[in-house]
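Heads up, the thing below is written out as structure tokens.
For this view, one protein chain was removed and the others were kept in their places.
First chain written, first letter: the chains are A, B, C and D, and each begins at residue 1.
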Amino acid sequence: MKRVGVFVCHCGSNIAAVVDCERVAKEAAKFPGVAFSIDNKYMCSDPGQDLIKKAVEEHHLDRIVVASCTPRMHEPVFRRATENAGINPYLFAMTNIREHVSWIHTDREKATEKAIDLVRMAVAKVLHTVPLEKSSIPITKRALVIGGGIAGMQAALDIADNGNPVVLVEREPTIGGKMPMLDKTFPSLDCSACICTPKMASTDQHPNITIYTHSEVERVDGYIGNFQVTIRQKAKYVDHKICTGCGLCETKCPNKKIPNSFEAGMGNRTAIYKAFPQAVPNKPIIDAANCRKLTKDKCGVCAKVCPTGAIKYDDQDELITIDVGAIVMATGYDLFPWKEAYGEYGYGKYPDVITGLQFERLVNASGPTSGHILRPSDGKEPKTIVFIKCVGSRDDVKGKAYCSRTCCMYTAKHAHQAVDKIEDSHVIVFYMDVRTAGKGYEEFYQRTVEDGVHYVRGRVSKIYQLGDKLIVRGEDTLLGEAVQVNADLVVLATAMVPSAGSGEIAHIVGFSTDKDGFYQEAHPKLRPLETFTAGVFLAGACQGPKDIPDTAAQGSGAAAKASAVLSNRSMETDPLISQVNDAVCAGCGVCVGICPYRAIELKEITQRAGGKTIARRVASINSGLCQGCGACVAACRSGALDLKGFTNQQIMAEVDALCL
Amino acid sequence: MSDPSGEMRELAKKLLENGEVDRIIGWEKGNLWYQSPPLFITRAEETDRLVFDDFAINSLVTYLLDERDSGKKTGIFVKGCDSRGLVRILQDKQIARESVYVIGLPCSGKKDPRQALSSGASESSQVPPAAKCEECLYPNPVIYDVIIGEAVEAKAKGDRFAAVKEIEAKTADEKYAYWTSQYSKCLRCLACRNVCPACNCRECAFDISKPRILAKENNLSHNMVYHLTRAFHAAGRCVECGECERVCPMGIPIMQLNKKIIKEINDLFGPYEAGVKLDETPPPLGTYQTSDPEEFM
Amino acid sequence: MSVKSSDAQEAWEPKILAFCCNWCSYAGADLAGLNRTQQPPNVRIIRVPCSGRVDPQFIMRAFQDGVDGVLVAGCHPGDCHYSTGNFFARRRFLLFQRIFDYIGIDPGRLQNRWISGAEGDKFAATVSKVTEDIRALGPNRKLRDEHE
Amino acid sequence: MQGIAKQDLNKVLETLSGGGAALLVPMEIDGVTRFARWEQGAKTALGAGNTLLPPKEALFPQNEKVFNYEMSNEEAKIVPSAAAAEETIILGIRPCDVRAIQALDNVFLTKDYVDELYKTRRRHTLLIALGCTQPAPTCFCSSVGGDPLQAEGADIMLWDLGETYGLEALSDKGKDLLKKIDKFMSKSRGKKPAAGKFSLEVDSRGIAEKLHNMFEDPIWDRWYQKCLGCGICTFICPTCHCFDMQEKHTGQWDGYRYRCWDSCMFQEYSLMAGGHNPRPTKKERLRNRFLHKLCFFQERYGMLLCTGCGRCVRECPVGMDITKFIKEVSEVSLNE
Partner (left out) sequence: MNSECCNPLVPLPGKIIKIVDESPDVKTFHIAAAEGKPFTPLPGQLGMLSIPGVGEGMFSITSQGPDHLEMAIKKVGVLTDSLHDAQVGQPIAIRGPYGNGFPVEKFKGKDILFIGGGIGLAPVRSLIVHCLQNRGDFGKISILYGARSPEELVFKEDLFKNWPQAKDTTVYVTVDKGDEQWQGHVGFVPAYVEEINPSPSMVLLCGPPVMIKFTLETLSKLGFSNEQIVTTLEMRMKCGIGKCGRCNIGSKFICLDGPVFTLNELEGLPPEY
């Protein structure tokens, strides 16, 4: 018999409060193959791990089972402990009696029985393990950053500063993301563009950074250390190698009435354009859909005026393939499409109901109104301004259940700016709660209140136009009375949602999103920057709503993670991958088509059969490519394929152990 | 249908004589009038034994697997159903196309020796058509190097899945009782597996002892697992030749499960006919569509 | 393998086996635990890397061994950690469930769900629902490898 | 000759099974003719010729528990299974199958070891044979030394005489049993009938001696090719008796060892633990089976292991015909 040691963790009282750990250990001692069994307060602690070492020595154990928390957290810890005790780290099985037992059950008897079953299954599994060895794969020392906003730029700069080349892919014609659109940043009220544009320039100028703007990632193959990325460089129709960025073309372009998304629709641009004066790269592209030359083959003015002949109407999309070792996702956010959901606010039919981002442009000196707060409808300065918070946030009927985190602060900032810029202004903020967790945030909010901004607790139930006024009806829930405001301008603090297309890109790169479409981190507490896909990291609002400092911090954090991957020439791979039994494999090749990593091919072997040597083809696994999903194994009829660590025999043994 | 035996013999003789093939697999007349068992010949003078009469019911294509490593070239006679089995074997890469010379024989239906015996008939005309030929969709070979005889019209048919629907209409307990009565009879002689052109693995999962997926003990539970596993391994790959059911000595309606699977695959993943096109995409369970029916939300 | 054919049913509790993919459904189960979402104690989880790893053989074996129901849970289509494993699983189990139905085993005894790592509540609700369904169906005898 | 009227058959069966004995008679169950326990109202298939499944399962069941075990870290407990000792009457067994039981008796009851489980069953079994007046197209018992009308080794012999069954006790056990059904018996006018014509006939004399020298003969190359390697012939054969022993777990520590029918046609049958297989292909396996039937068993026990029941001829899906084989062997000239 093999000699299994079973270690049952109390996790303080986390497990022991519900599961009778002592009884579990006692029962485990009776299972076939178990030579030693004990319960312990904290198996993951140093004394707990020492206990494994000591027990292995004293009882000559050759396999270890730990019953504790989720293996998704501590499996590596106990594998190491197993290894430290002199046993191959794969002669180890872990079962989860915390998340899957003590935390979800209260009936002590039944929970204990369940824990005993789970331990029995783990023992049955570990009896069929064999020692496994890691192998190593090379690492491509280059990172890909997807998204050129503040998170992406920060990540790219930090990785580049670490000495590794970075490819930054941005879908828009310029990097910078949303931050350059903002006027001031809270709570310090320093100029957003003044701190953002230098960052854009540094990114552009960094020798280790290659930027692809107006580009999208189309395909990602491979795996950590060895991703092959295909980038689609969309046609720009302007040769940026020649273009000097003089801007003459923009001034001459006849099509000037195209809503500028940089101005959040508040201002216009031409068909050949730079999003804003400090755009990086500071060179225009042609918006093909609105260009008369490209749509109707008329005009052609820009080519005529261009002093360097940089205009290229026959420009084509280009596919660029690069190898990278790590990927940082920084795809940012969009605003909740409130017009589709909020009928009571007029579905967007009142021009003077705007979003916070639009307000940023109104209040921005480089914006369409040169920093004067003027109503979109008639260009008049509004006197009574209503701010409504939580539009789309904290509203699981119309919008999202979550809090968007930044709105309390930017609304306070906007209210402050309105009071500051407009004399005799009357500013009312409708709110549910005011959340000001952050350095200097509460102080800023208090200042705003002191400025005279009127905070009303309650939701606005209706907005309608009456003459040139917007009638805002709501309830002051503190006073318990109806409130009506005759406003000139209404600003909605709309929720942050994942940027458009973020789900598709997650699919392309190969990781999952959460219920709201934000990128799923590997662990909400301890692995907030990692995805479940090794080598892919998260930065900024793509993972969840964030303000600028948090975003920048995550950018740096993700960069540190990616740099850690790139710091080695090669990395060890998990040995839990598929294997082929050549003698059984018939070479039908069904597995070849099933493997998502193209890790299987048919290779020729020679074999003795019936007294002679024959050559035939069998499946062969590339250990660098195989990720151990096991889809091929379940598709293999003869059982020639098996998945190390999750073999047919091990799973059958677990199934049997559940019932016997 | 005129007797193609003469042409068959002539062709076989030529193929062996000029060394184009190393052996020929066909049918010969057995000891009893209702038997036309498989025949293997390597010498031109033996070709006179070849026949193709009402009882040439056996599919010969699985015999190709016995010689898959020999490097020999085989001349083989195939009916429509047999030819689909051959396509299956080729698609599973068990033999190379170049290693077979395929002689197609359009077939308007064969007769089953067991039925000949149980019907008490004393000559072929008294024997009813074989059950497996009743719903034949492909009377003409789908793959061949040469064809002997005229193409045959597929029979006008009733509902291909009538028997399946009859079972589907039963309650769960009735279904289970029905299959219990059938699977209880199974001797686990493995004839259905051995004759199946889709069961072309070198080593069958049932024969592997580590882990043993199926105990040797003969009981209802193991018999069911045997039949379900076998059918599932053939899912999307079964060419409906009906040989499994024909060879079963216990009369287990094996095709009723196979047909159910064909019916469901057609319903779930779109119409699919196994073993018809040599160069088609992987069988239905070896691929997927993102738009496949979603029932598991 | 094989189970005692006992008719002691007074204290019968459904015995349910769940195969959970490591990346989504097992994580969902962990999240349910993290949130302390109470569930009936009838389900035992076997962790597999991917729902695509689950061989129908395991499921038949479980019923032979005497479980009353099986749950196979994986990432939502499109979210597979391995991109495509759950698409193959979906085909396999769509078909397998119908085969089960055809031989007279209530399809409710073999359930499949997509549960992401973020859906702790869905995991808990699924466990409750599957347990209820199988409790309503009663002890399973079909396919069981019984001995006296 | 004594006889019983056919119309009294049910009453006779009732009387025979009345003493608590298991009365096995040919019946058709789910489309398969086999020997099954007769109960009041059950329809027999006495006239349907040979059953598809031979009666050997009554003496040598397809699965049989040998012992229970209970393991622990300290000891192995072994509890042998009690042999089934139910009184059993097999009625309607044909002479070929009675001869097959004599072959099984040789295997299980002689040569140093007695198989306890078989012995106990056999001791409690009484055979009432039914003579064959009209051989089936696949029958050839007379070609391998059998008599379709007389079953040596049976306890009672029956013949179908039209309106009645003629009967005769062949053993003391048989005589005792006849007393039980005395009241249904009358003097029958019929005589022991004559045998009908066999459509399969072959001369098997000297086959064992001849085959002894034909191990390397090219005949095997001709014969093995069409074999499917399935186990139909062995499982429906009344004399095939190969078995395997396997274990079944019934708990973490306990289980039982059982024996079950095995087939020499299966690849796994002779596969050794290290991977060597002395009979690696269908050729060696088919050769071993035919030689066992027609040569080795004769050498060891003095009788052929084929009683001419014809089941394999009838059921083999590729038309493997042992009479044809015997004929071909007899035509082989060994002098070259």
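The definition used in the following text is that a contact is a pair of C-beta atoms (placed from the backbone, for glycine too) under 8 Å apart; a residue touches a chain by one contact, two chains touch by 3 or more.
All of these numbers come straight from a predicted model, not from anything done at the bench.
Touch with the chain omitted from the figure is made, among B:K72, B:K210 or B:K277, by B:K210.
Between the chain not shown and the residues D:K56, D:R279 or D:R311, the one that touches is D:R279. Considering the full assembly, D:E299 is the residue among D:D176, D:E209 or D:E299 that touches the omitted chain.
What chain A contributes to its contact with the hidden chain is residues 1-3, 32. As for the chain not pictured, it touches chain D at residues 66-67, 69, 71-78, 80-81, 83, 107-108, 111-117, 215, 241-245, 247, 249, 253, 255, 257, 259, 262, 264, 269-276, 278-279, 284, 288, 291-292, 295-297, 299-300.
We take it that only the chains that are shown with their structure count from here on.
Contact tally for A-C versus B-D: the pair with more C-beta pairs in contact is A-C. Averaging C-alpha coordinates per chain and comparing to chain D, the farthest chain turns out to be A. Centroid to centroid, with C-alpha atoms defining each point, chain B and chain D lie 31 Å apart. Remark: chain A and chain B have CA centroids separated by 52 Å (rounded to whole angstrom). Mean C-alpha position of chain A lies 72 Å from that of chain D. Within chain B, the positions touching two or more other chains are listed as 213, 215, 219, 285.
Residue numbers of chain C whose C-beta contacts span two or more other chains: 1-3, 57, 61, 78, 84, 88, 92.
Across the complex, chain D meets chain A through its residues 71, 73, 249-253, 280-281. Note for the complex: chain C touches chain B at residues 1-2, 56-57, 60-61, 64, 77-78, 84, 87-88, 90-96, 98-99, 101-106, 112-114, 142-146. Contacts from chain A toward chain D in the complex involve residues 1, 30-32, 120, 610, 656-657, 660.
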